[in-house]
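Okay, handing you the structure first.
One chain of protein is taken out of this complex; the other chains stay put.
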């Protein structure tokens, strides 16, 4: 018997698979397809203080081995999440959920976390300081170590639950941001959020996305994600949720060898609605194939030696 | 009849296709396959002052829709390029070639350019300040606007030929580097060099590359490259050689709409040795399909309107 | 929603760039006309959504125009090629308020979903009237199939080289109890403004997942933001913000 247990910021997960925020809604659609309790946990849709429609459409574009999105943090706002989504999550998921929060100011991040802080269904906060699709917010917090640290401190002050900062890959040195977040009290880091990309429609000769640029995800970005997880693992001591282009149980092992304690599954949920389930079911076979007894023991294994 | 002519830094090209440095050697291997004079030009292997073996192998890894390399500027050194490669280029190519130069100090960049400055076969210098595979050099020049400007000035002082600075995508804001190069006198910019990536071998549980990290190229990086060309086009007035994952004539059009005057073909030359030829031959068909009379007229067409 | 493997039963070219594809597989999840399927195509990342033209117990028929890589690959699929397909997506048209004389207005590749709708309305005992719009004669398809159902069909062409010259809105009948429409957005807008009953409009948008998870295809309605793939593609006239 192989052991898929890992511990993320003191909270045990039966396996490291975490459907990534923005690809899993609040779990409703997927709960109709399979029992969500098989998941390590899932990270719900980035939630802001006020409801947001997001950017104008089109906000999806095809890429080689990936996709662009410029959704722009569409969500019903934290009040409706409290009144409608959390009660529903209680019905469809018996484990603790990861609450992804977005914001346009340090105060907003803190306010959203404060409102969700006492919700017993929430096990971790994932603070998105790296959304490439919102102007005057999100991303700039993720590209400046000082601002990233300020958001971390503000959020930490509002909750006793573990706080995981979600980092942007669109930076010269992700380890500087990572170190700043750790120093400011972050309990974990998740990376990578999407790269920034663009596609042009040759028929209209204009960008495919109304917003021009969008967040680039999918298998195409996996080598960049692995590199950044590897670099950050060498820099910090807090656990990492690694993600970017995960499609298979092999990919999960690859991220963990680079230093991830848990692994997000993102865009693949959208093209294969059973992706996360399939990956979890395939993990034991892949572990046996590569002589892995316990996933916990391979975290960071690609380093040294 | 469609018109594929473009002008790159005052020098006319019969078409915008430029096999990218590091994927075309000094032209020898490809000259046995097809007549190189069909090319716009080609950019030869990054040349340094002294001969270099590069990094230990393995230095190649497979990725979804792309590859990693950690070659590390292997080249015979500028003296041998002058004595052996330039005379051979004279035999196999009747157009002007683009001379790609690498360096580990501002003085080295200047010294290499000085030695090549009077070579009549050279039409442009492409200065690689973005090689991810050499320690203490290359990349750091490409991630700091001040250093990028200093290299530009030093190289410009040694030659009257147009100087094109090759930029790294591994930065928070590529437009800041681009603007610094332009201000320092660069005649053009080429982008993007490779992203930094990593792959792990699940059998050995260690990174595939001996050098651990490597430069990531191929179709996977195209959306990032297009985004950066688009951003830089909005920032500078000098011409851009766009590249990153080009596989087809459609890709060439996409890069030009984003703002590229000429388009590099890189990794695709390695998996399809006839790629650049095929793309050039396919350009007229694609231009007709999308109602393009002259490529020159579509440069930057995706902006505005 | 159901995920299943479908195989190509037949592929027929209807016009220069429009193809009819019949796929065999488990169609049990398809519940309404106007729903769509989402096809995984080798070499492409995102699935390609295509509205259902018709279906029975064992096959689903779609009609698509070649507009990009995905549809180009589909247009060359050999018999028995297998595709991973999500079925039963979207809300589809509701038959409830059709009344006795519903009007069906389709334009271009918006025509196909109306075919199964027309059959369903006939089964229900309604007497549908059909108006189909195309750019020109060479692009007309499905006219004969609608006529074979025994319903009155008016075809309009913008160039006027076939049927009535003009847009579908130049050929709307006077009397109808409800309308159903599908086609390019400018046509939907024209139909919206030219009709005097309630009705249902089917919208198109670039989609990520097709089953409501990614928020890629949201649109604003009178009742808040809707996901075209989940709460659409069919919107009640009363929900549309025009």
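Quick notes on this one:
The first chain written gets the first letter, and so on, giving A, B and C; residue counts start at 1 in each chain.
We take it that a contact is a pair of C-beta atoms (placed from the backbone, for glycine too) under 8 Å apart; a residue touches a chain by one contact, two chains touch by 3 or more.
Everything quoted here is computed from the prediction, not taken from an experiment.
The residue touching the chain not shown here, chosen from B:49, B:67 or B:295, is B:67.
Among B:24, B:141 or B:233, only B:24 touches the chain that is left out of the view.
Residues 22-25, 28-30, 32-33, 45, 53-54, 57-67, 69, 71, 74, 208, 218-219, 267, 269-274 of chain B touch the missing chain (whole complex, contact as defined above).
Simple rule for what comes next: only the chains that are shown with their structure count from here on.
Taken pairwise by the contact criterion, the protein chains link up end to end in a single open path, with no chain closing the loop. When you average the Cα atoms of each chain and compare centres, the chain farthest from chain B turns out to be C. Centrality annotation: A (chain centre taken as mean Cα position, compared with the mean over all protein Cα atoms). Our note on geometry: chain A versus chain C, Cα centroid distance of 36 Å, whole angstroms.
For this pair, chain A with chain B, the centres built from the Cα atoms lie 34 Å apart. Counting partner chains per residue, chain A has residues 63-66, 219 touching two or more of them.
In chain C, no residue reaches two or more other chains under the touch definition.
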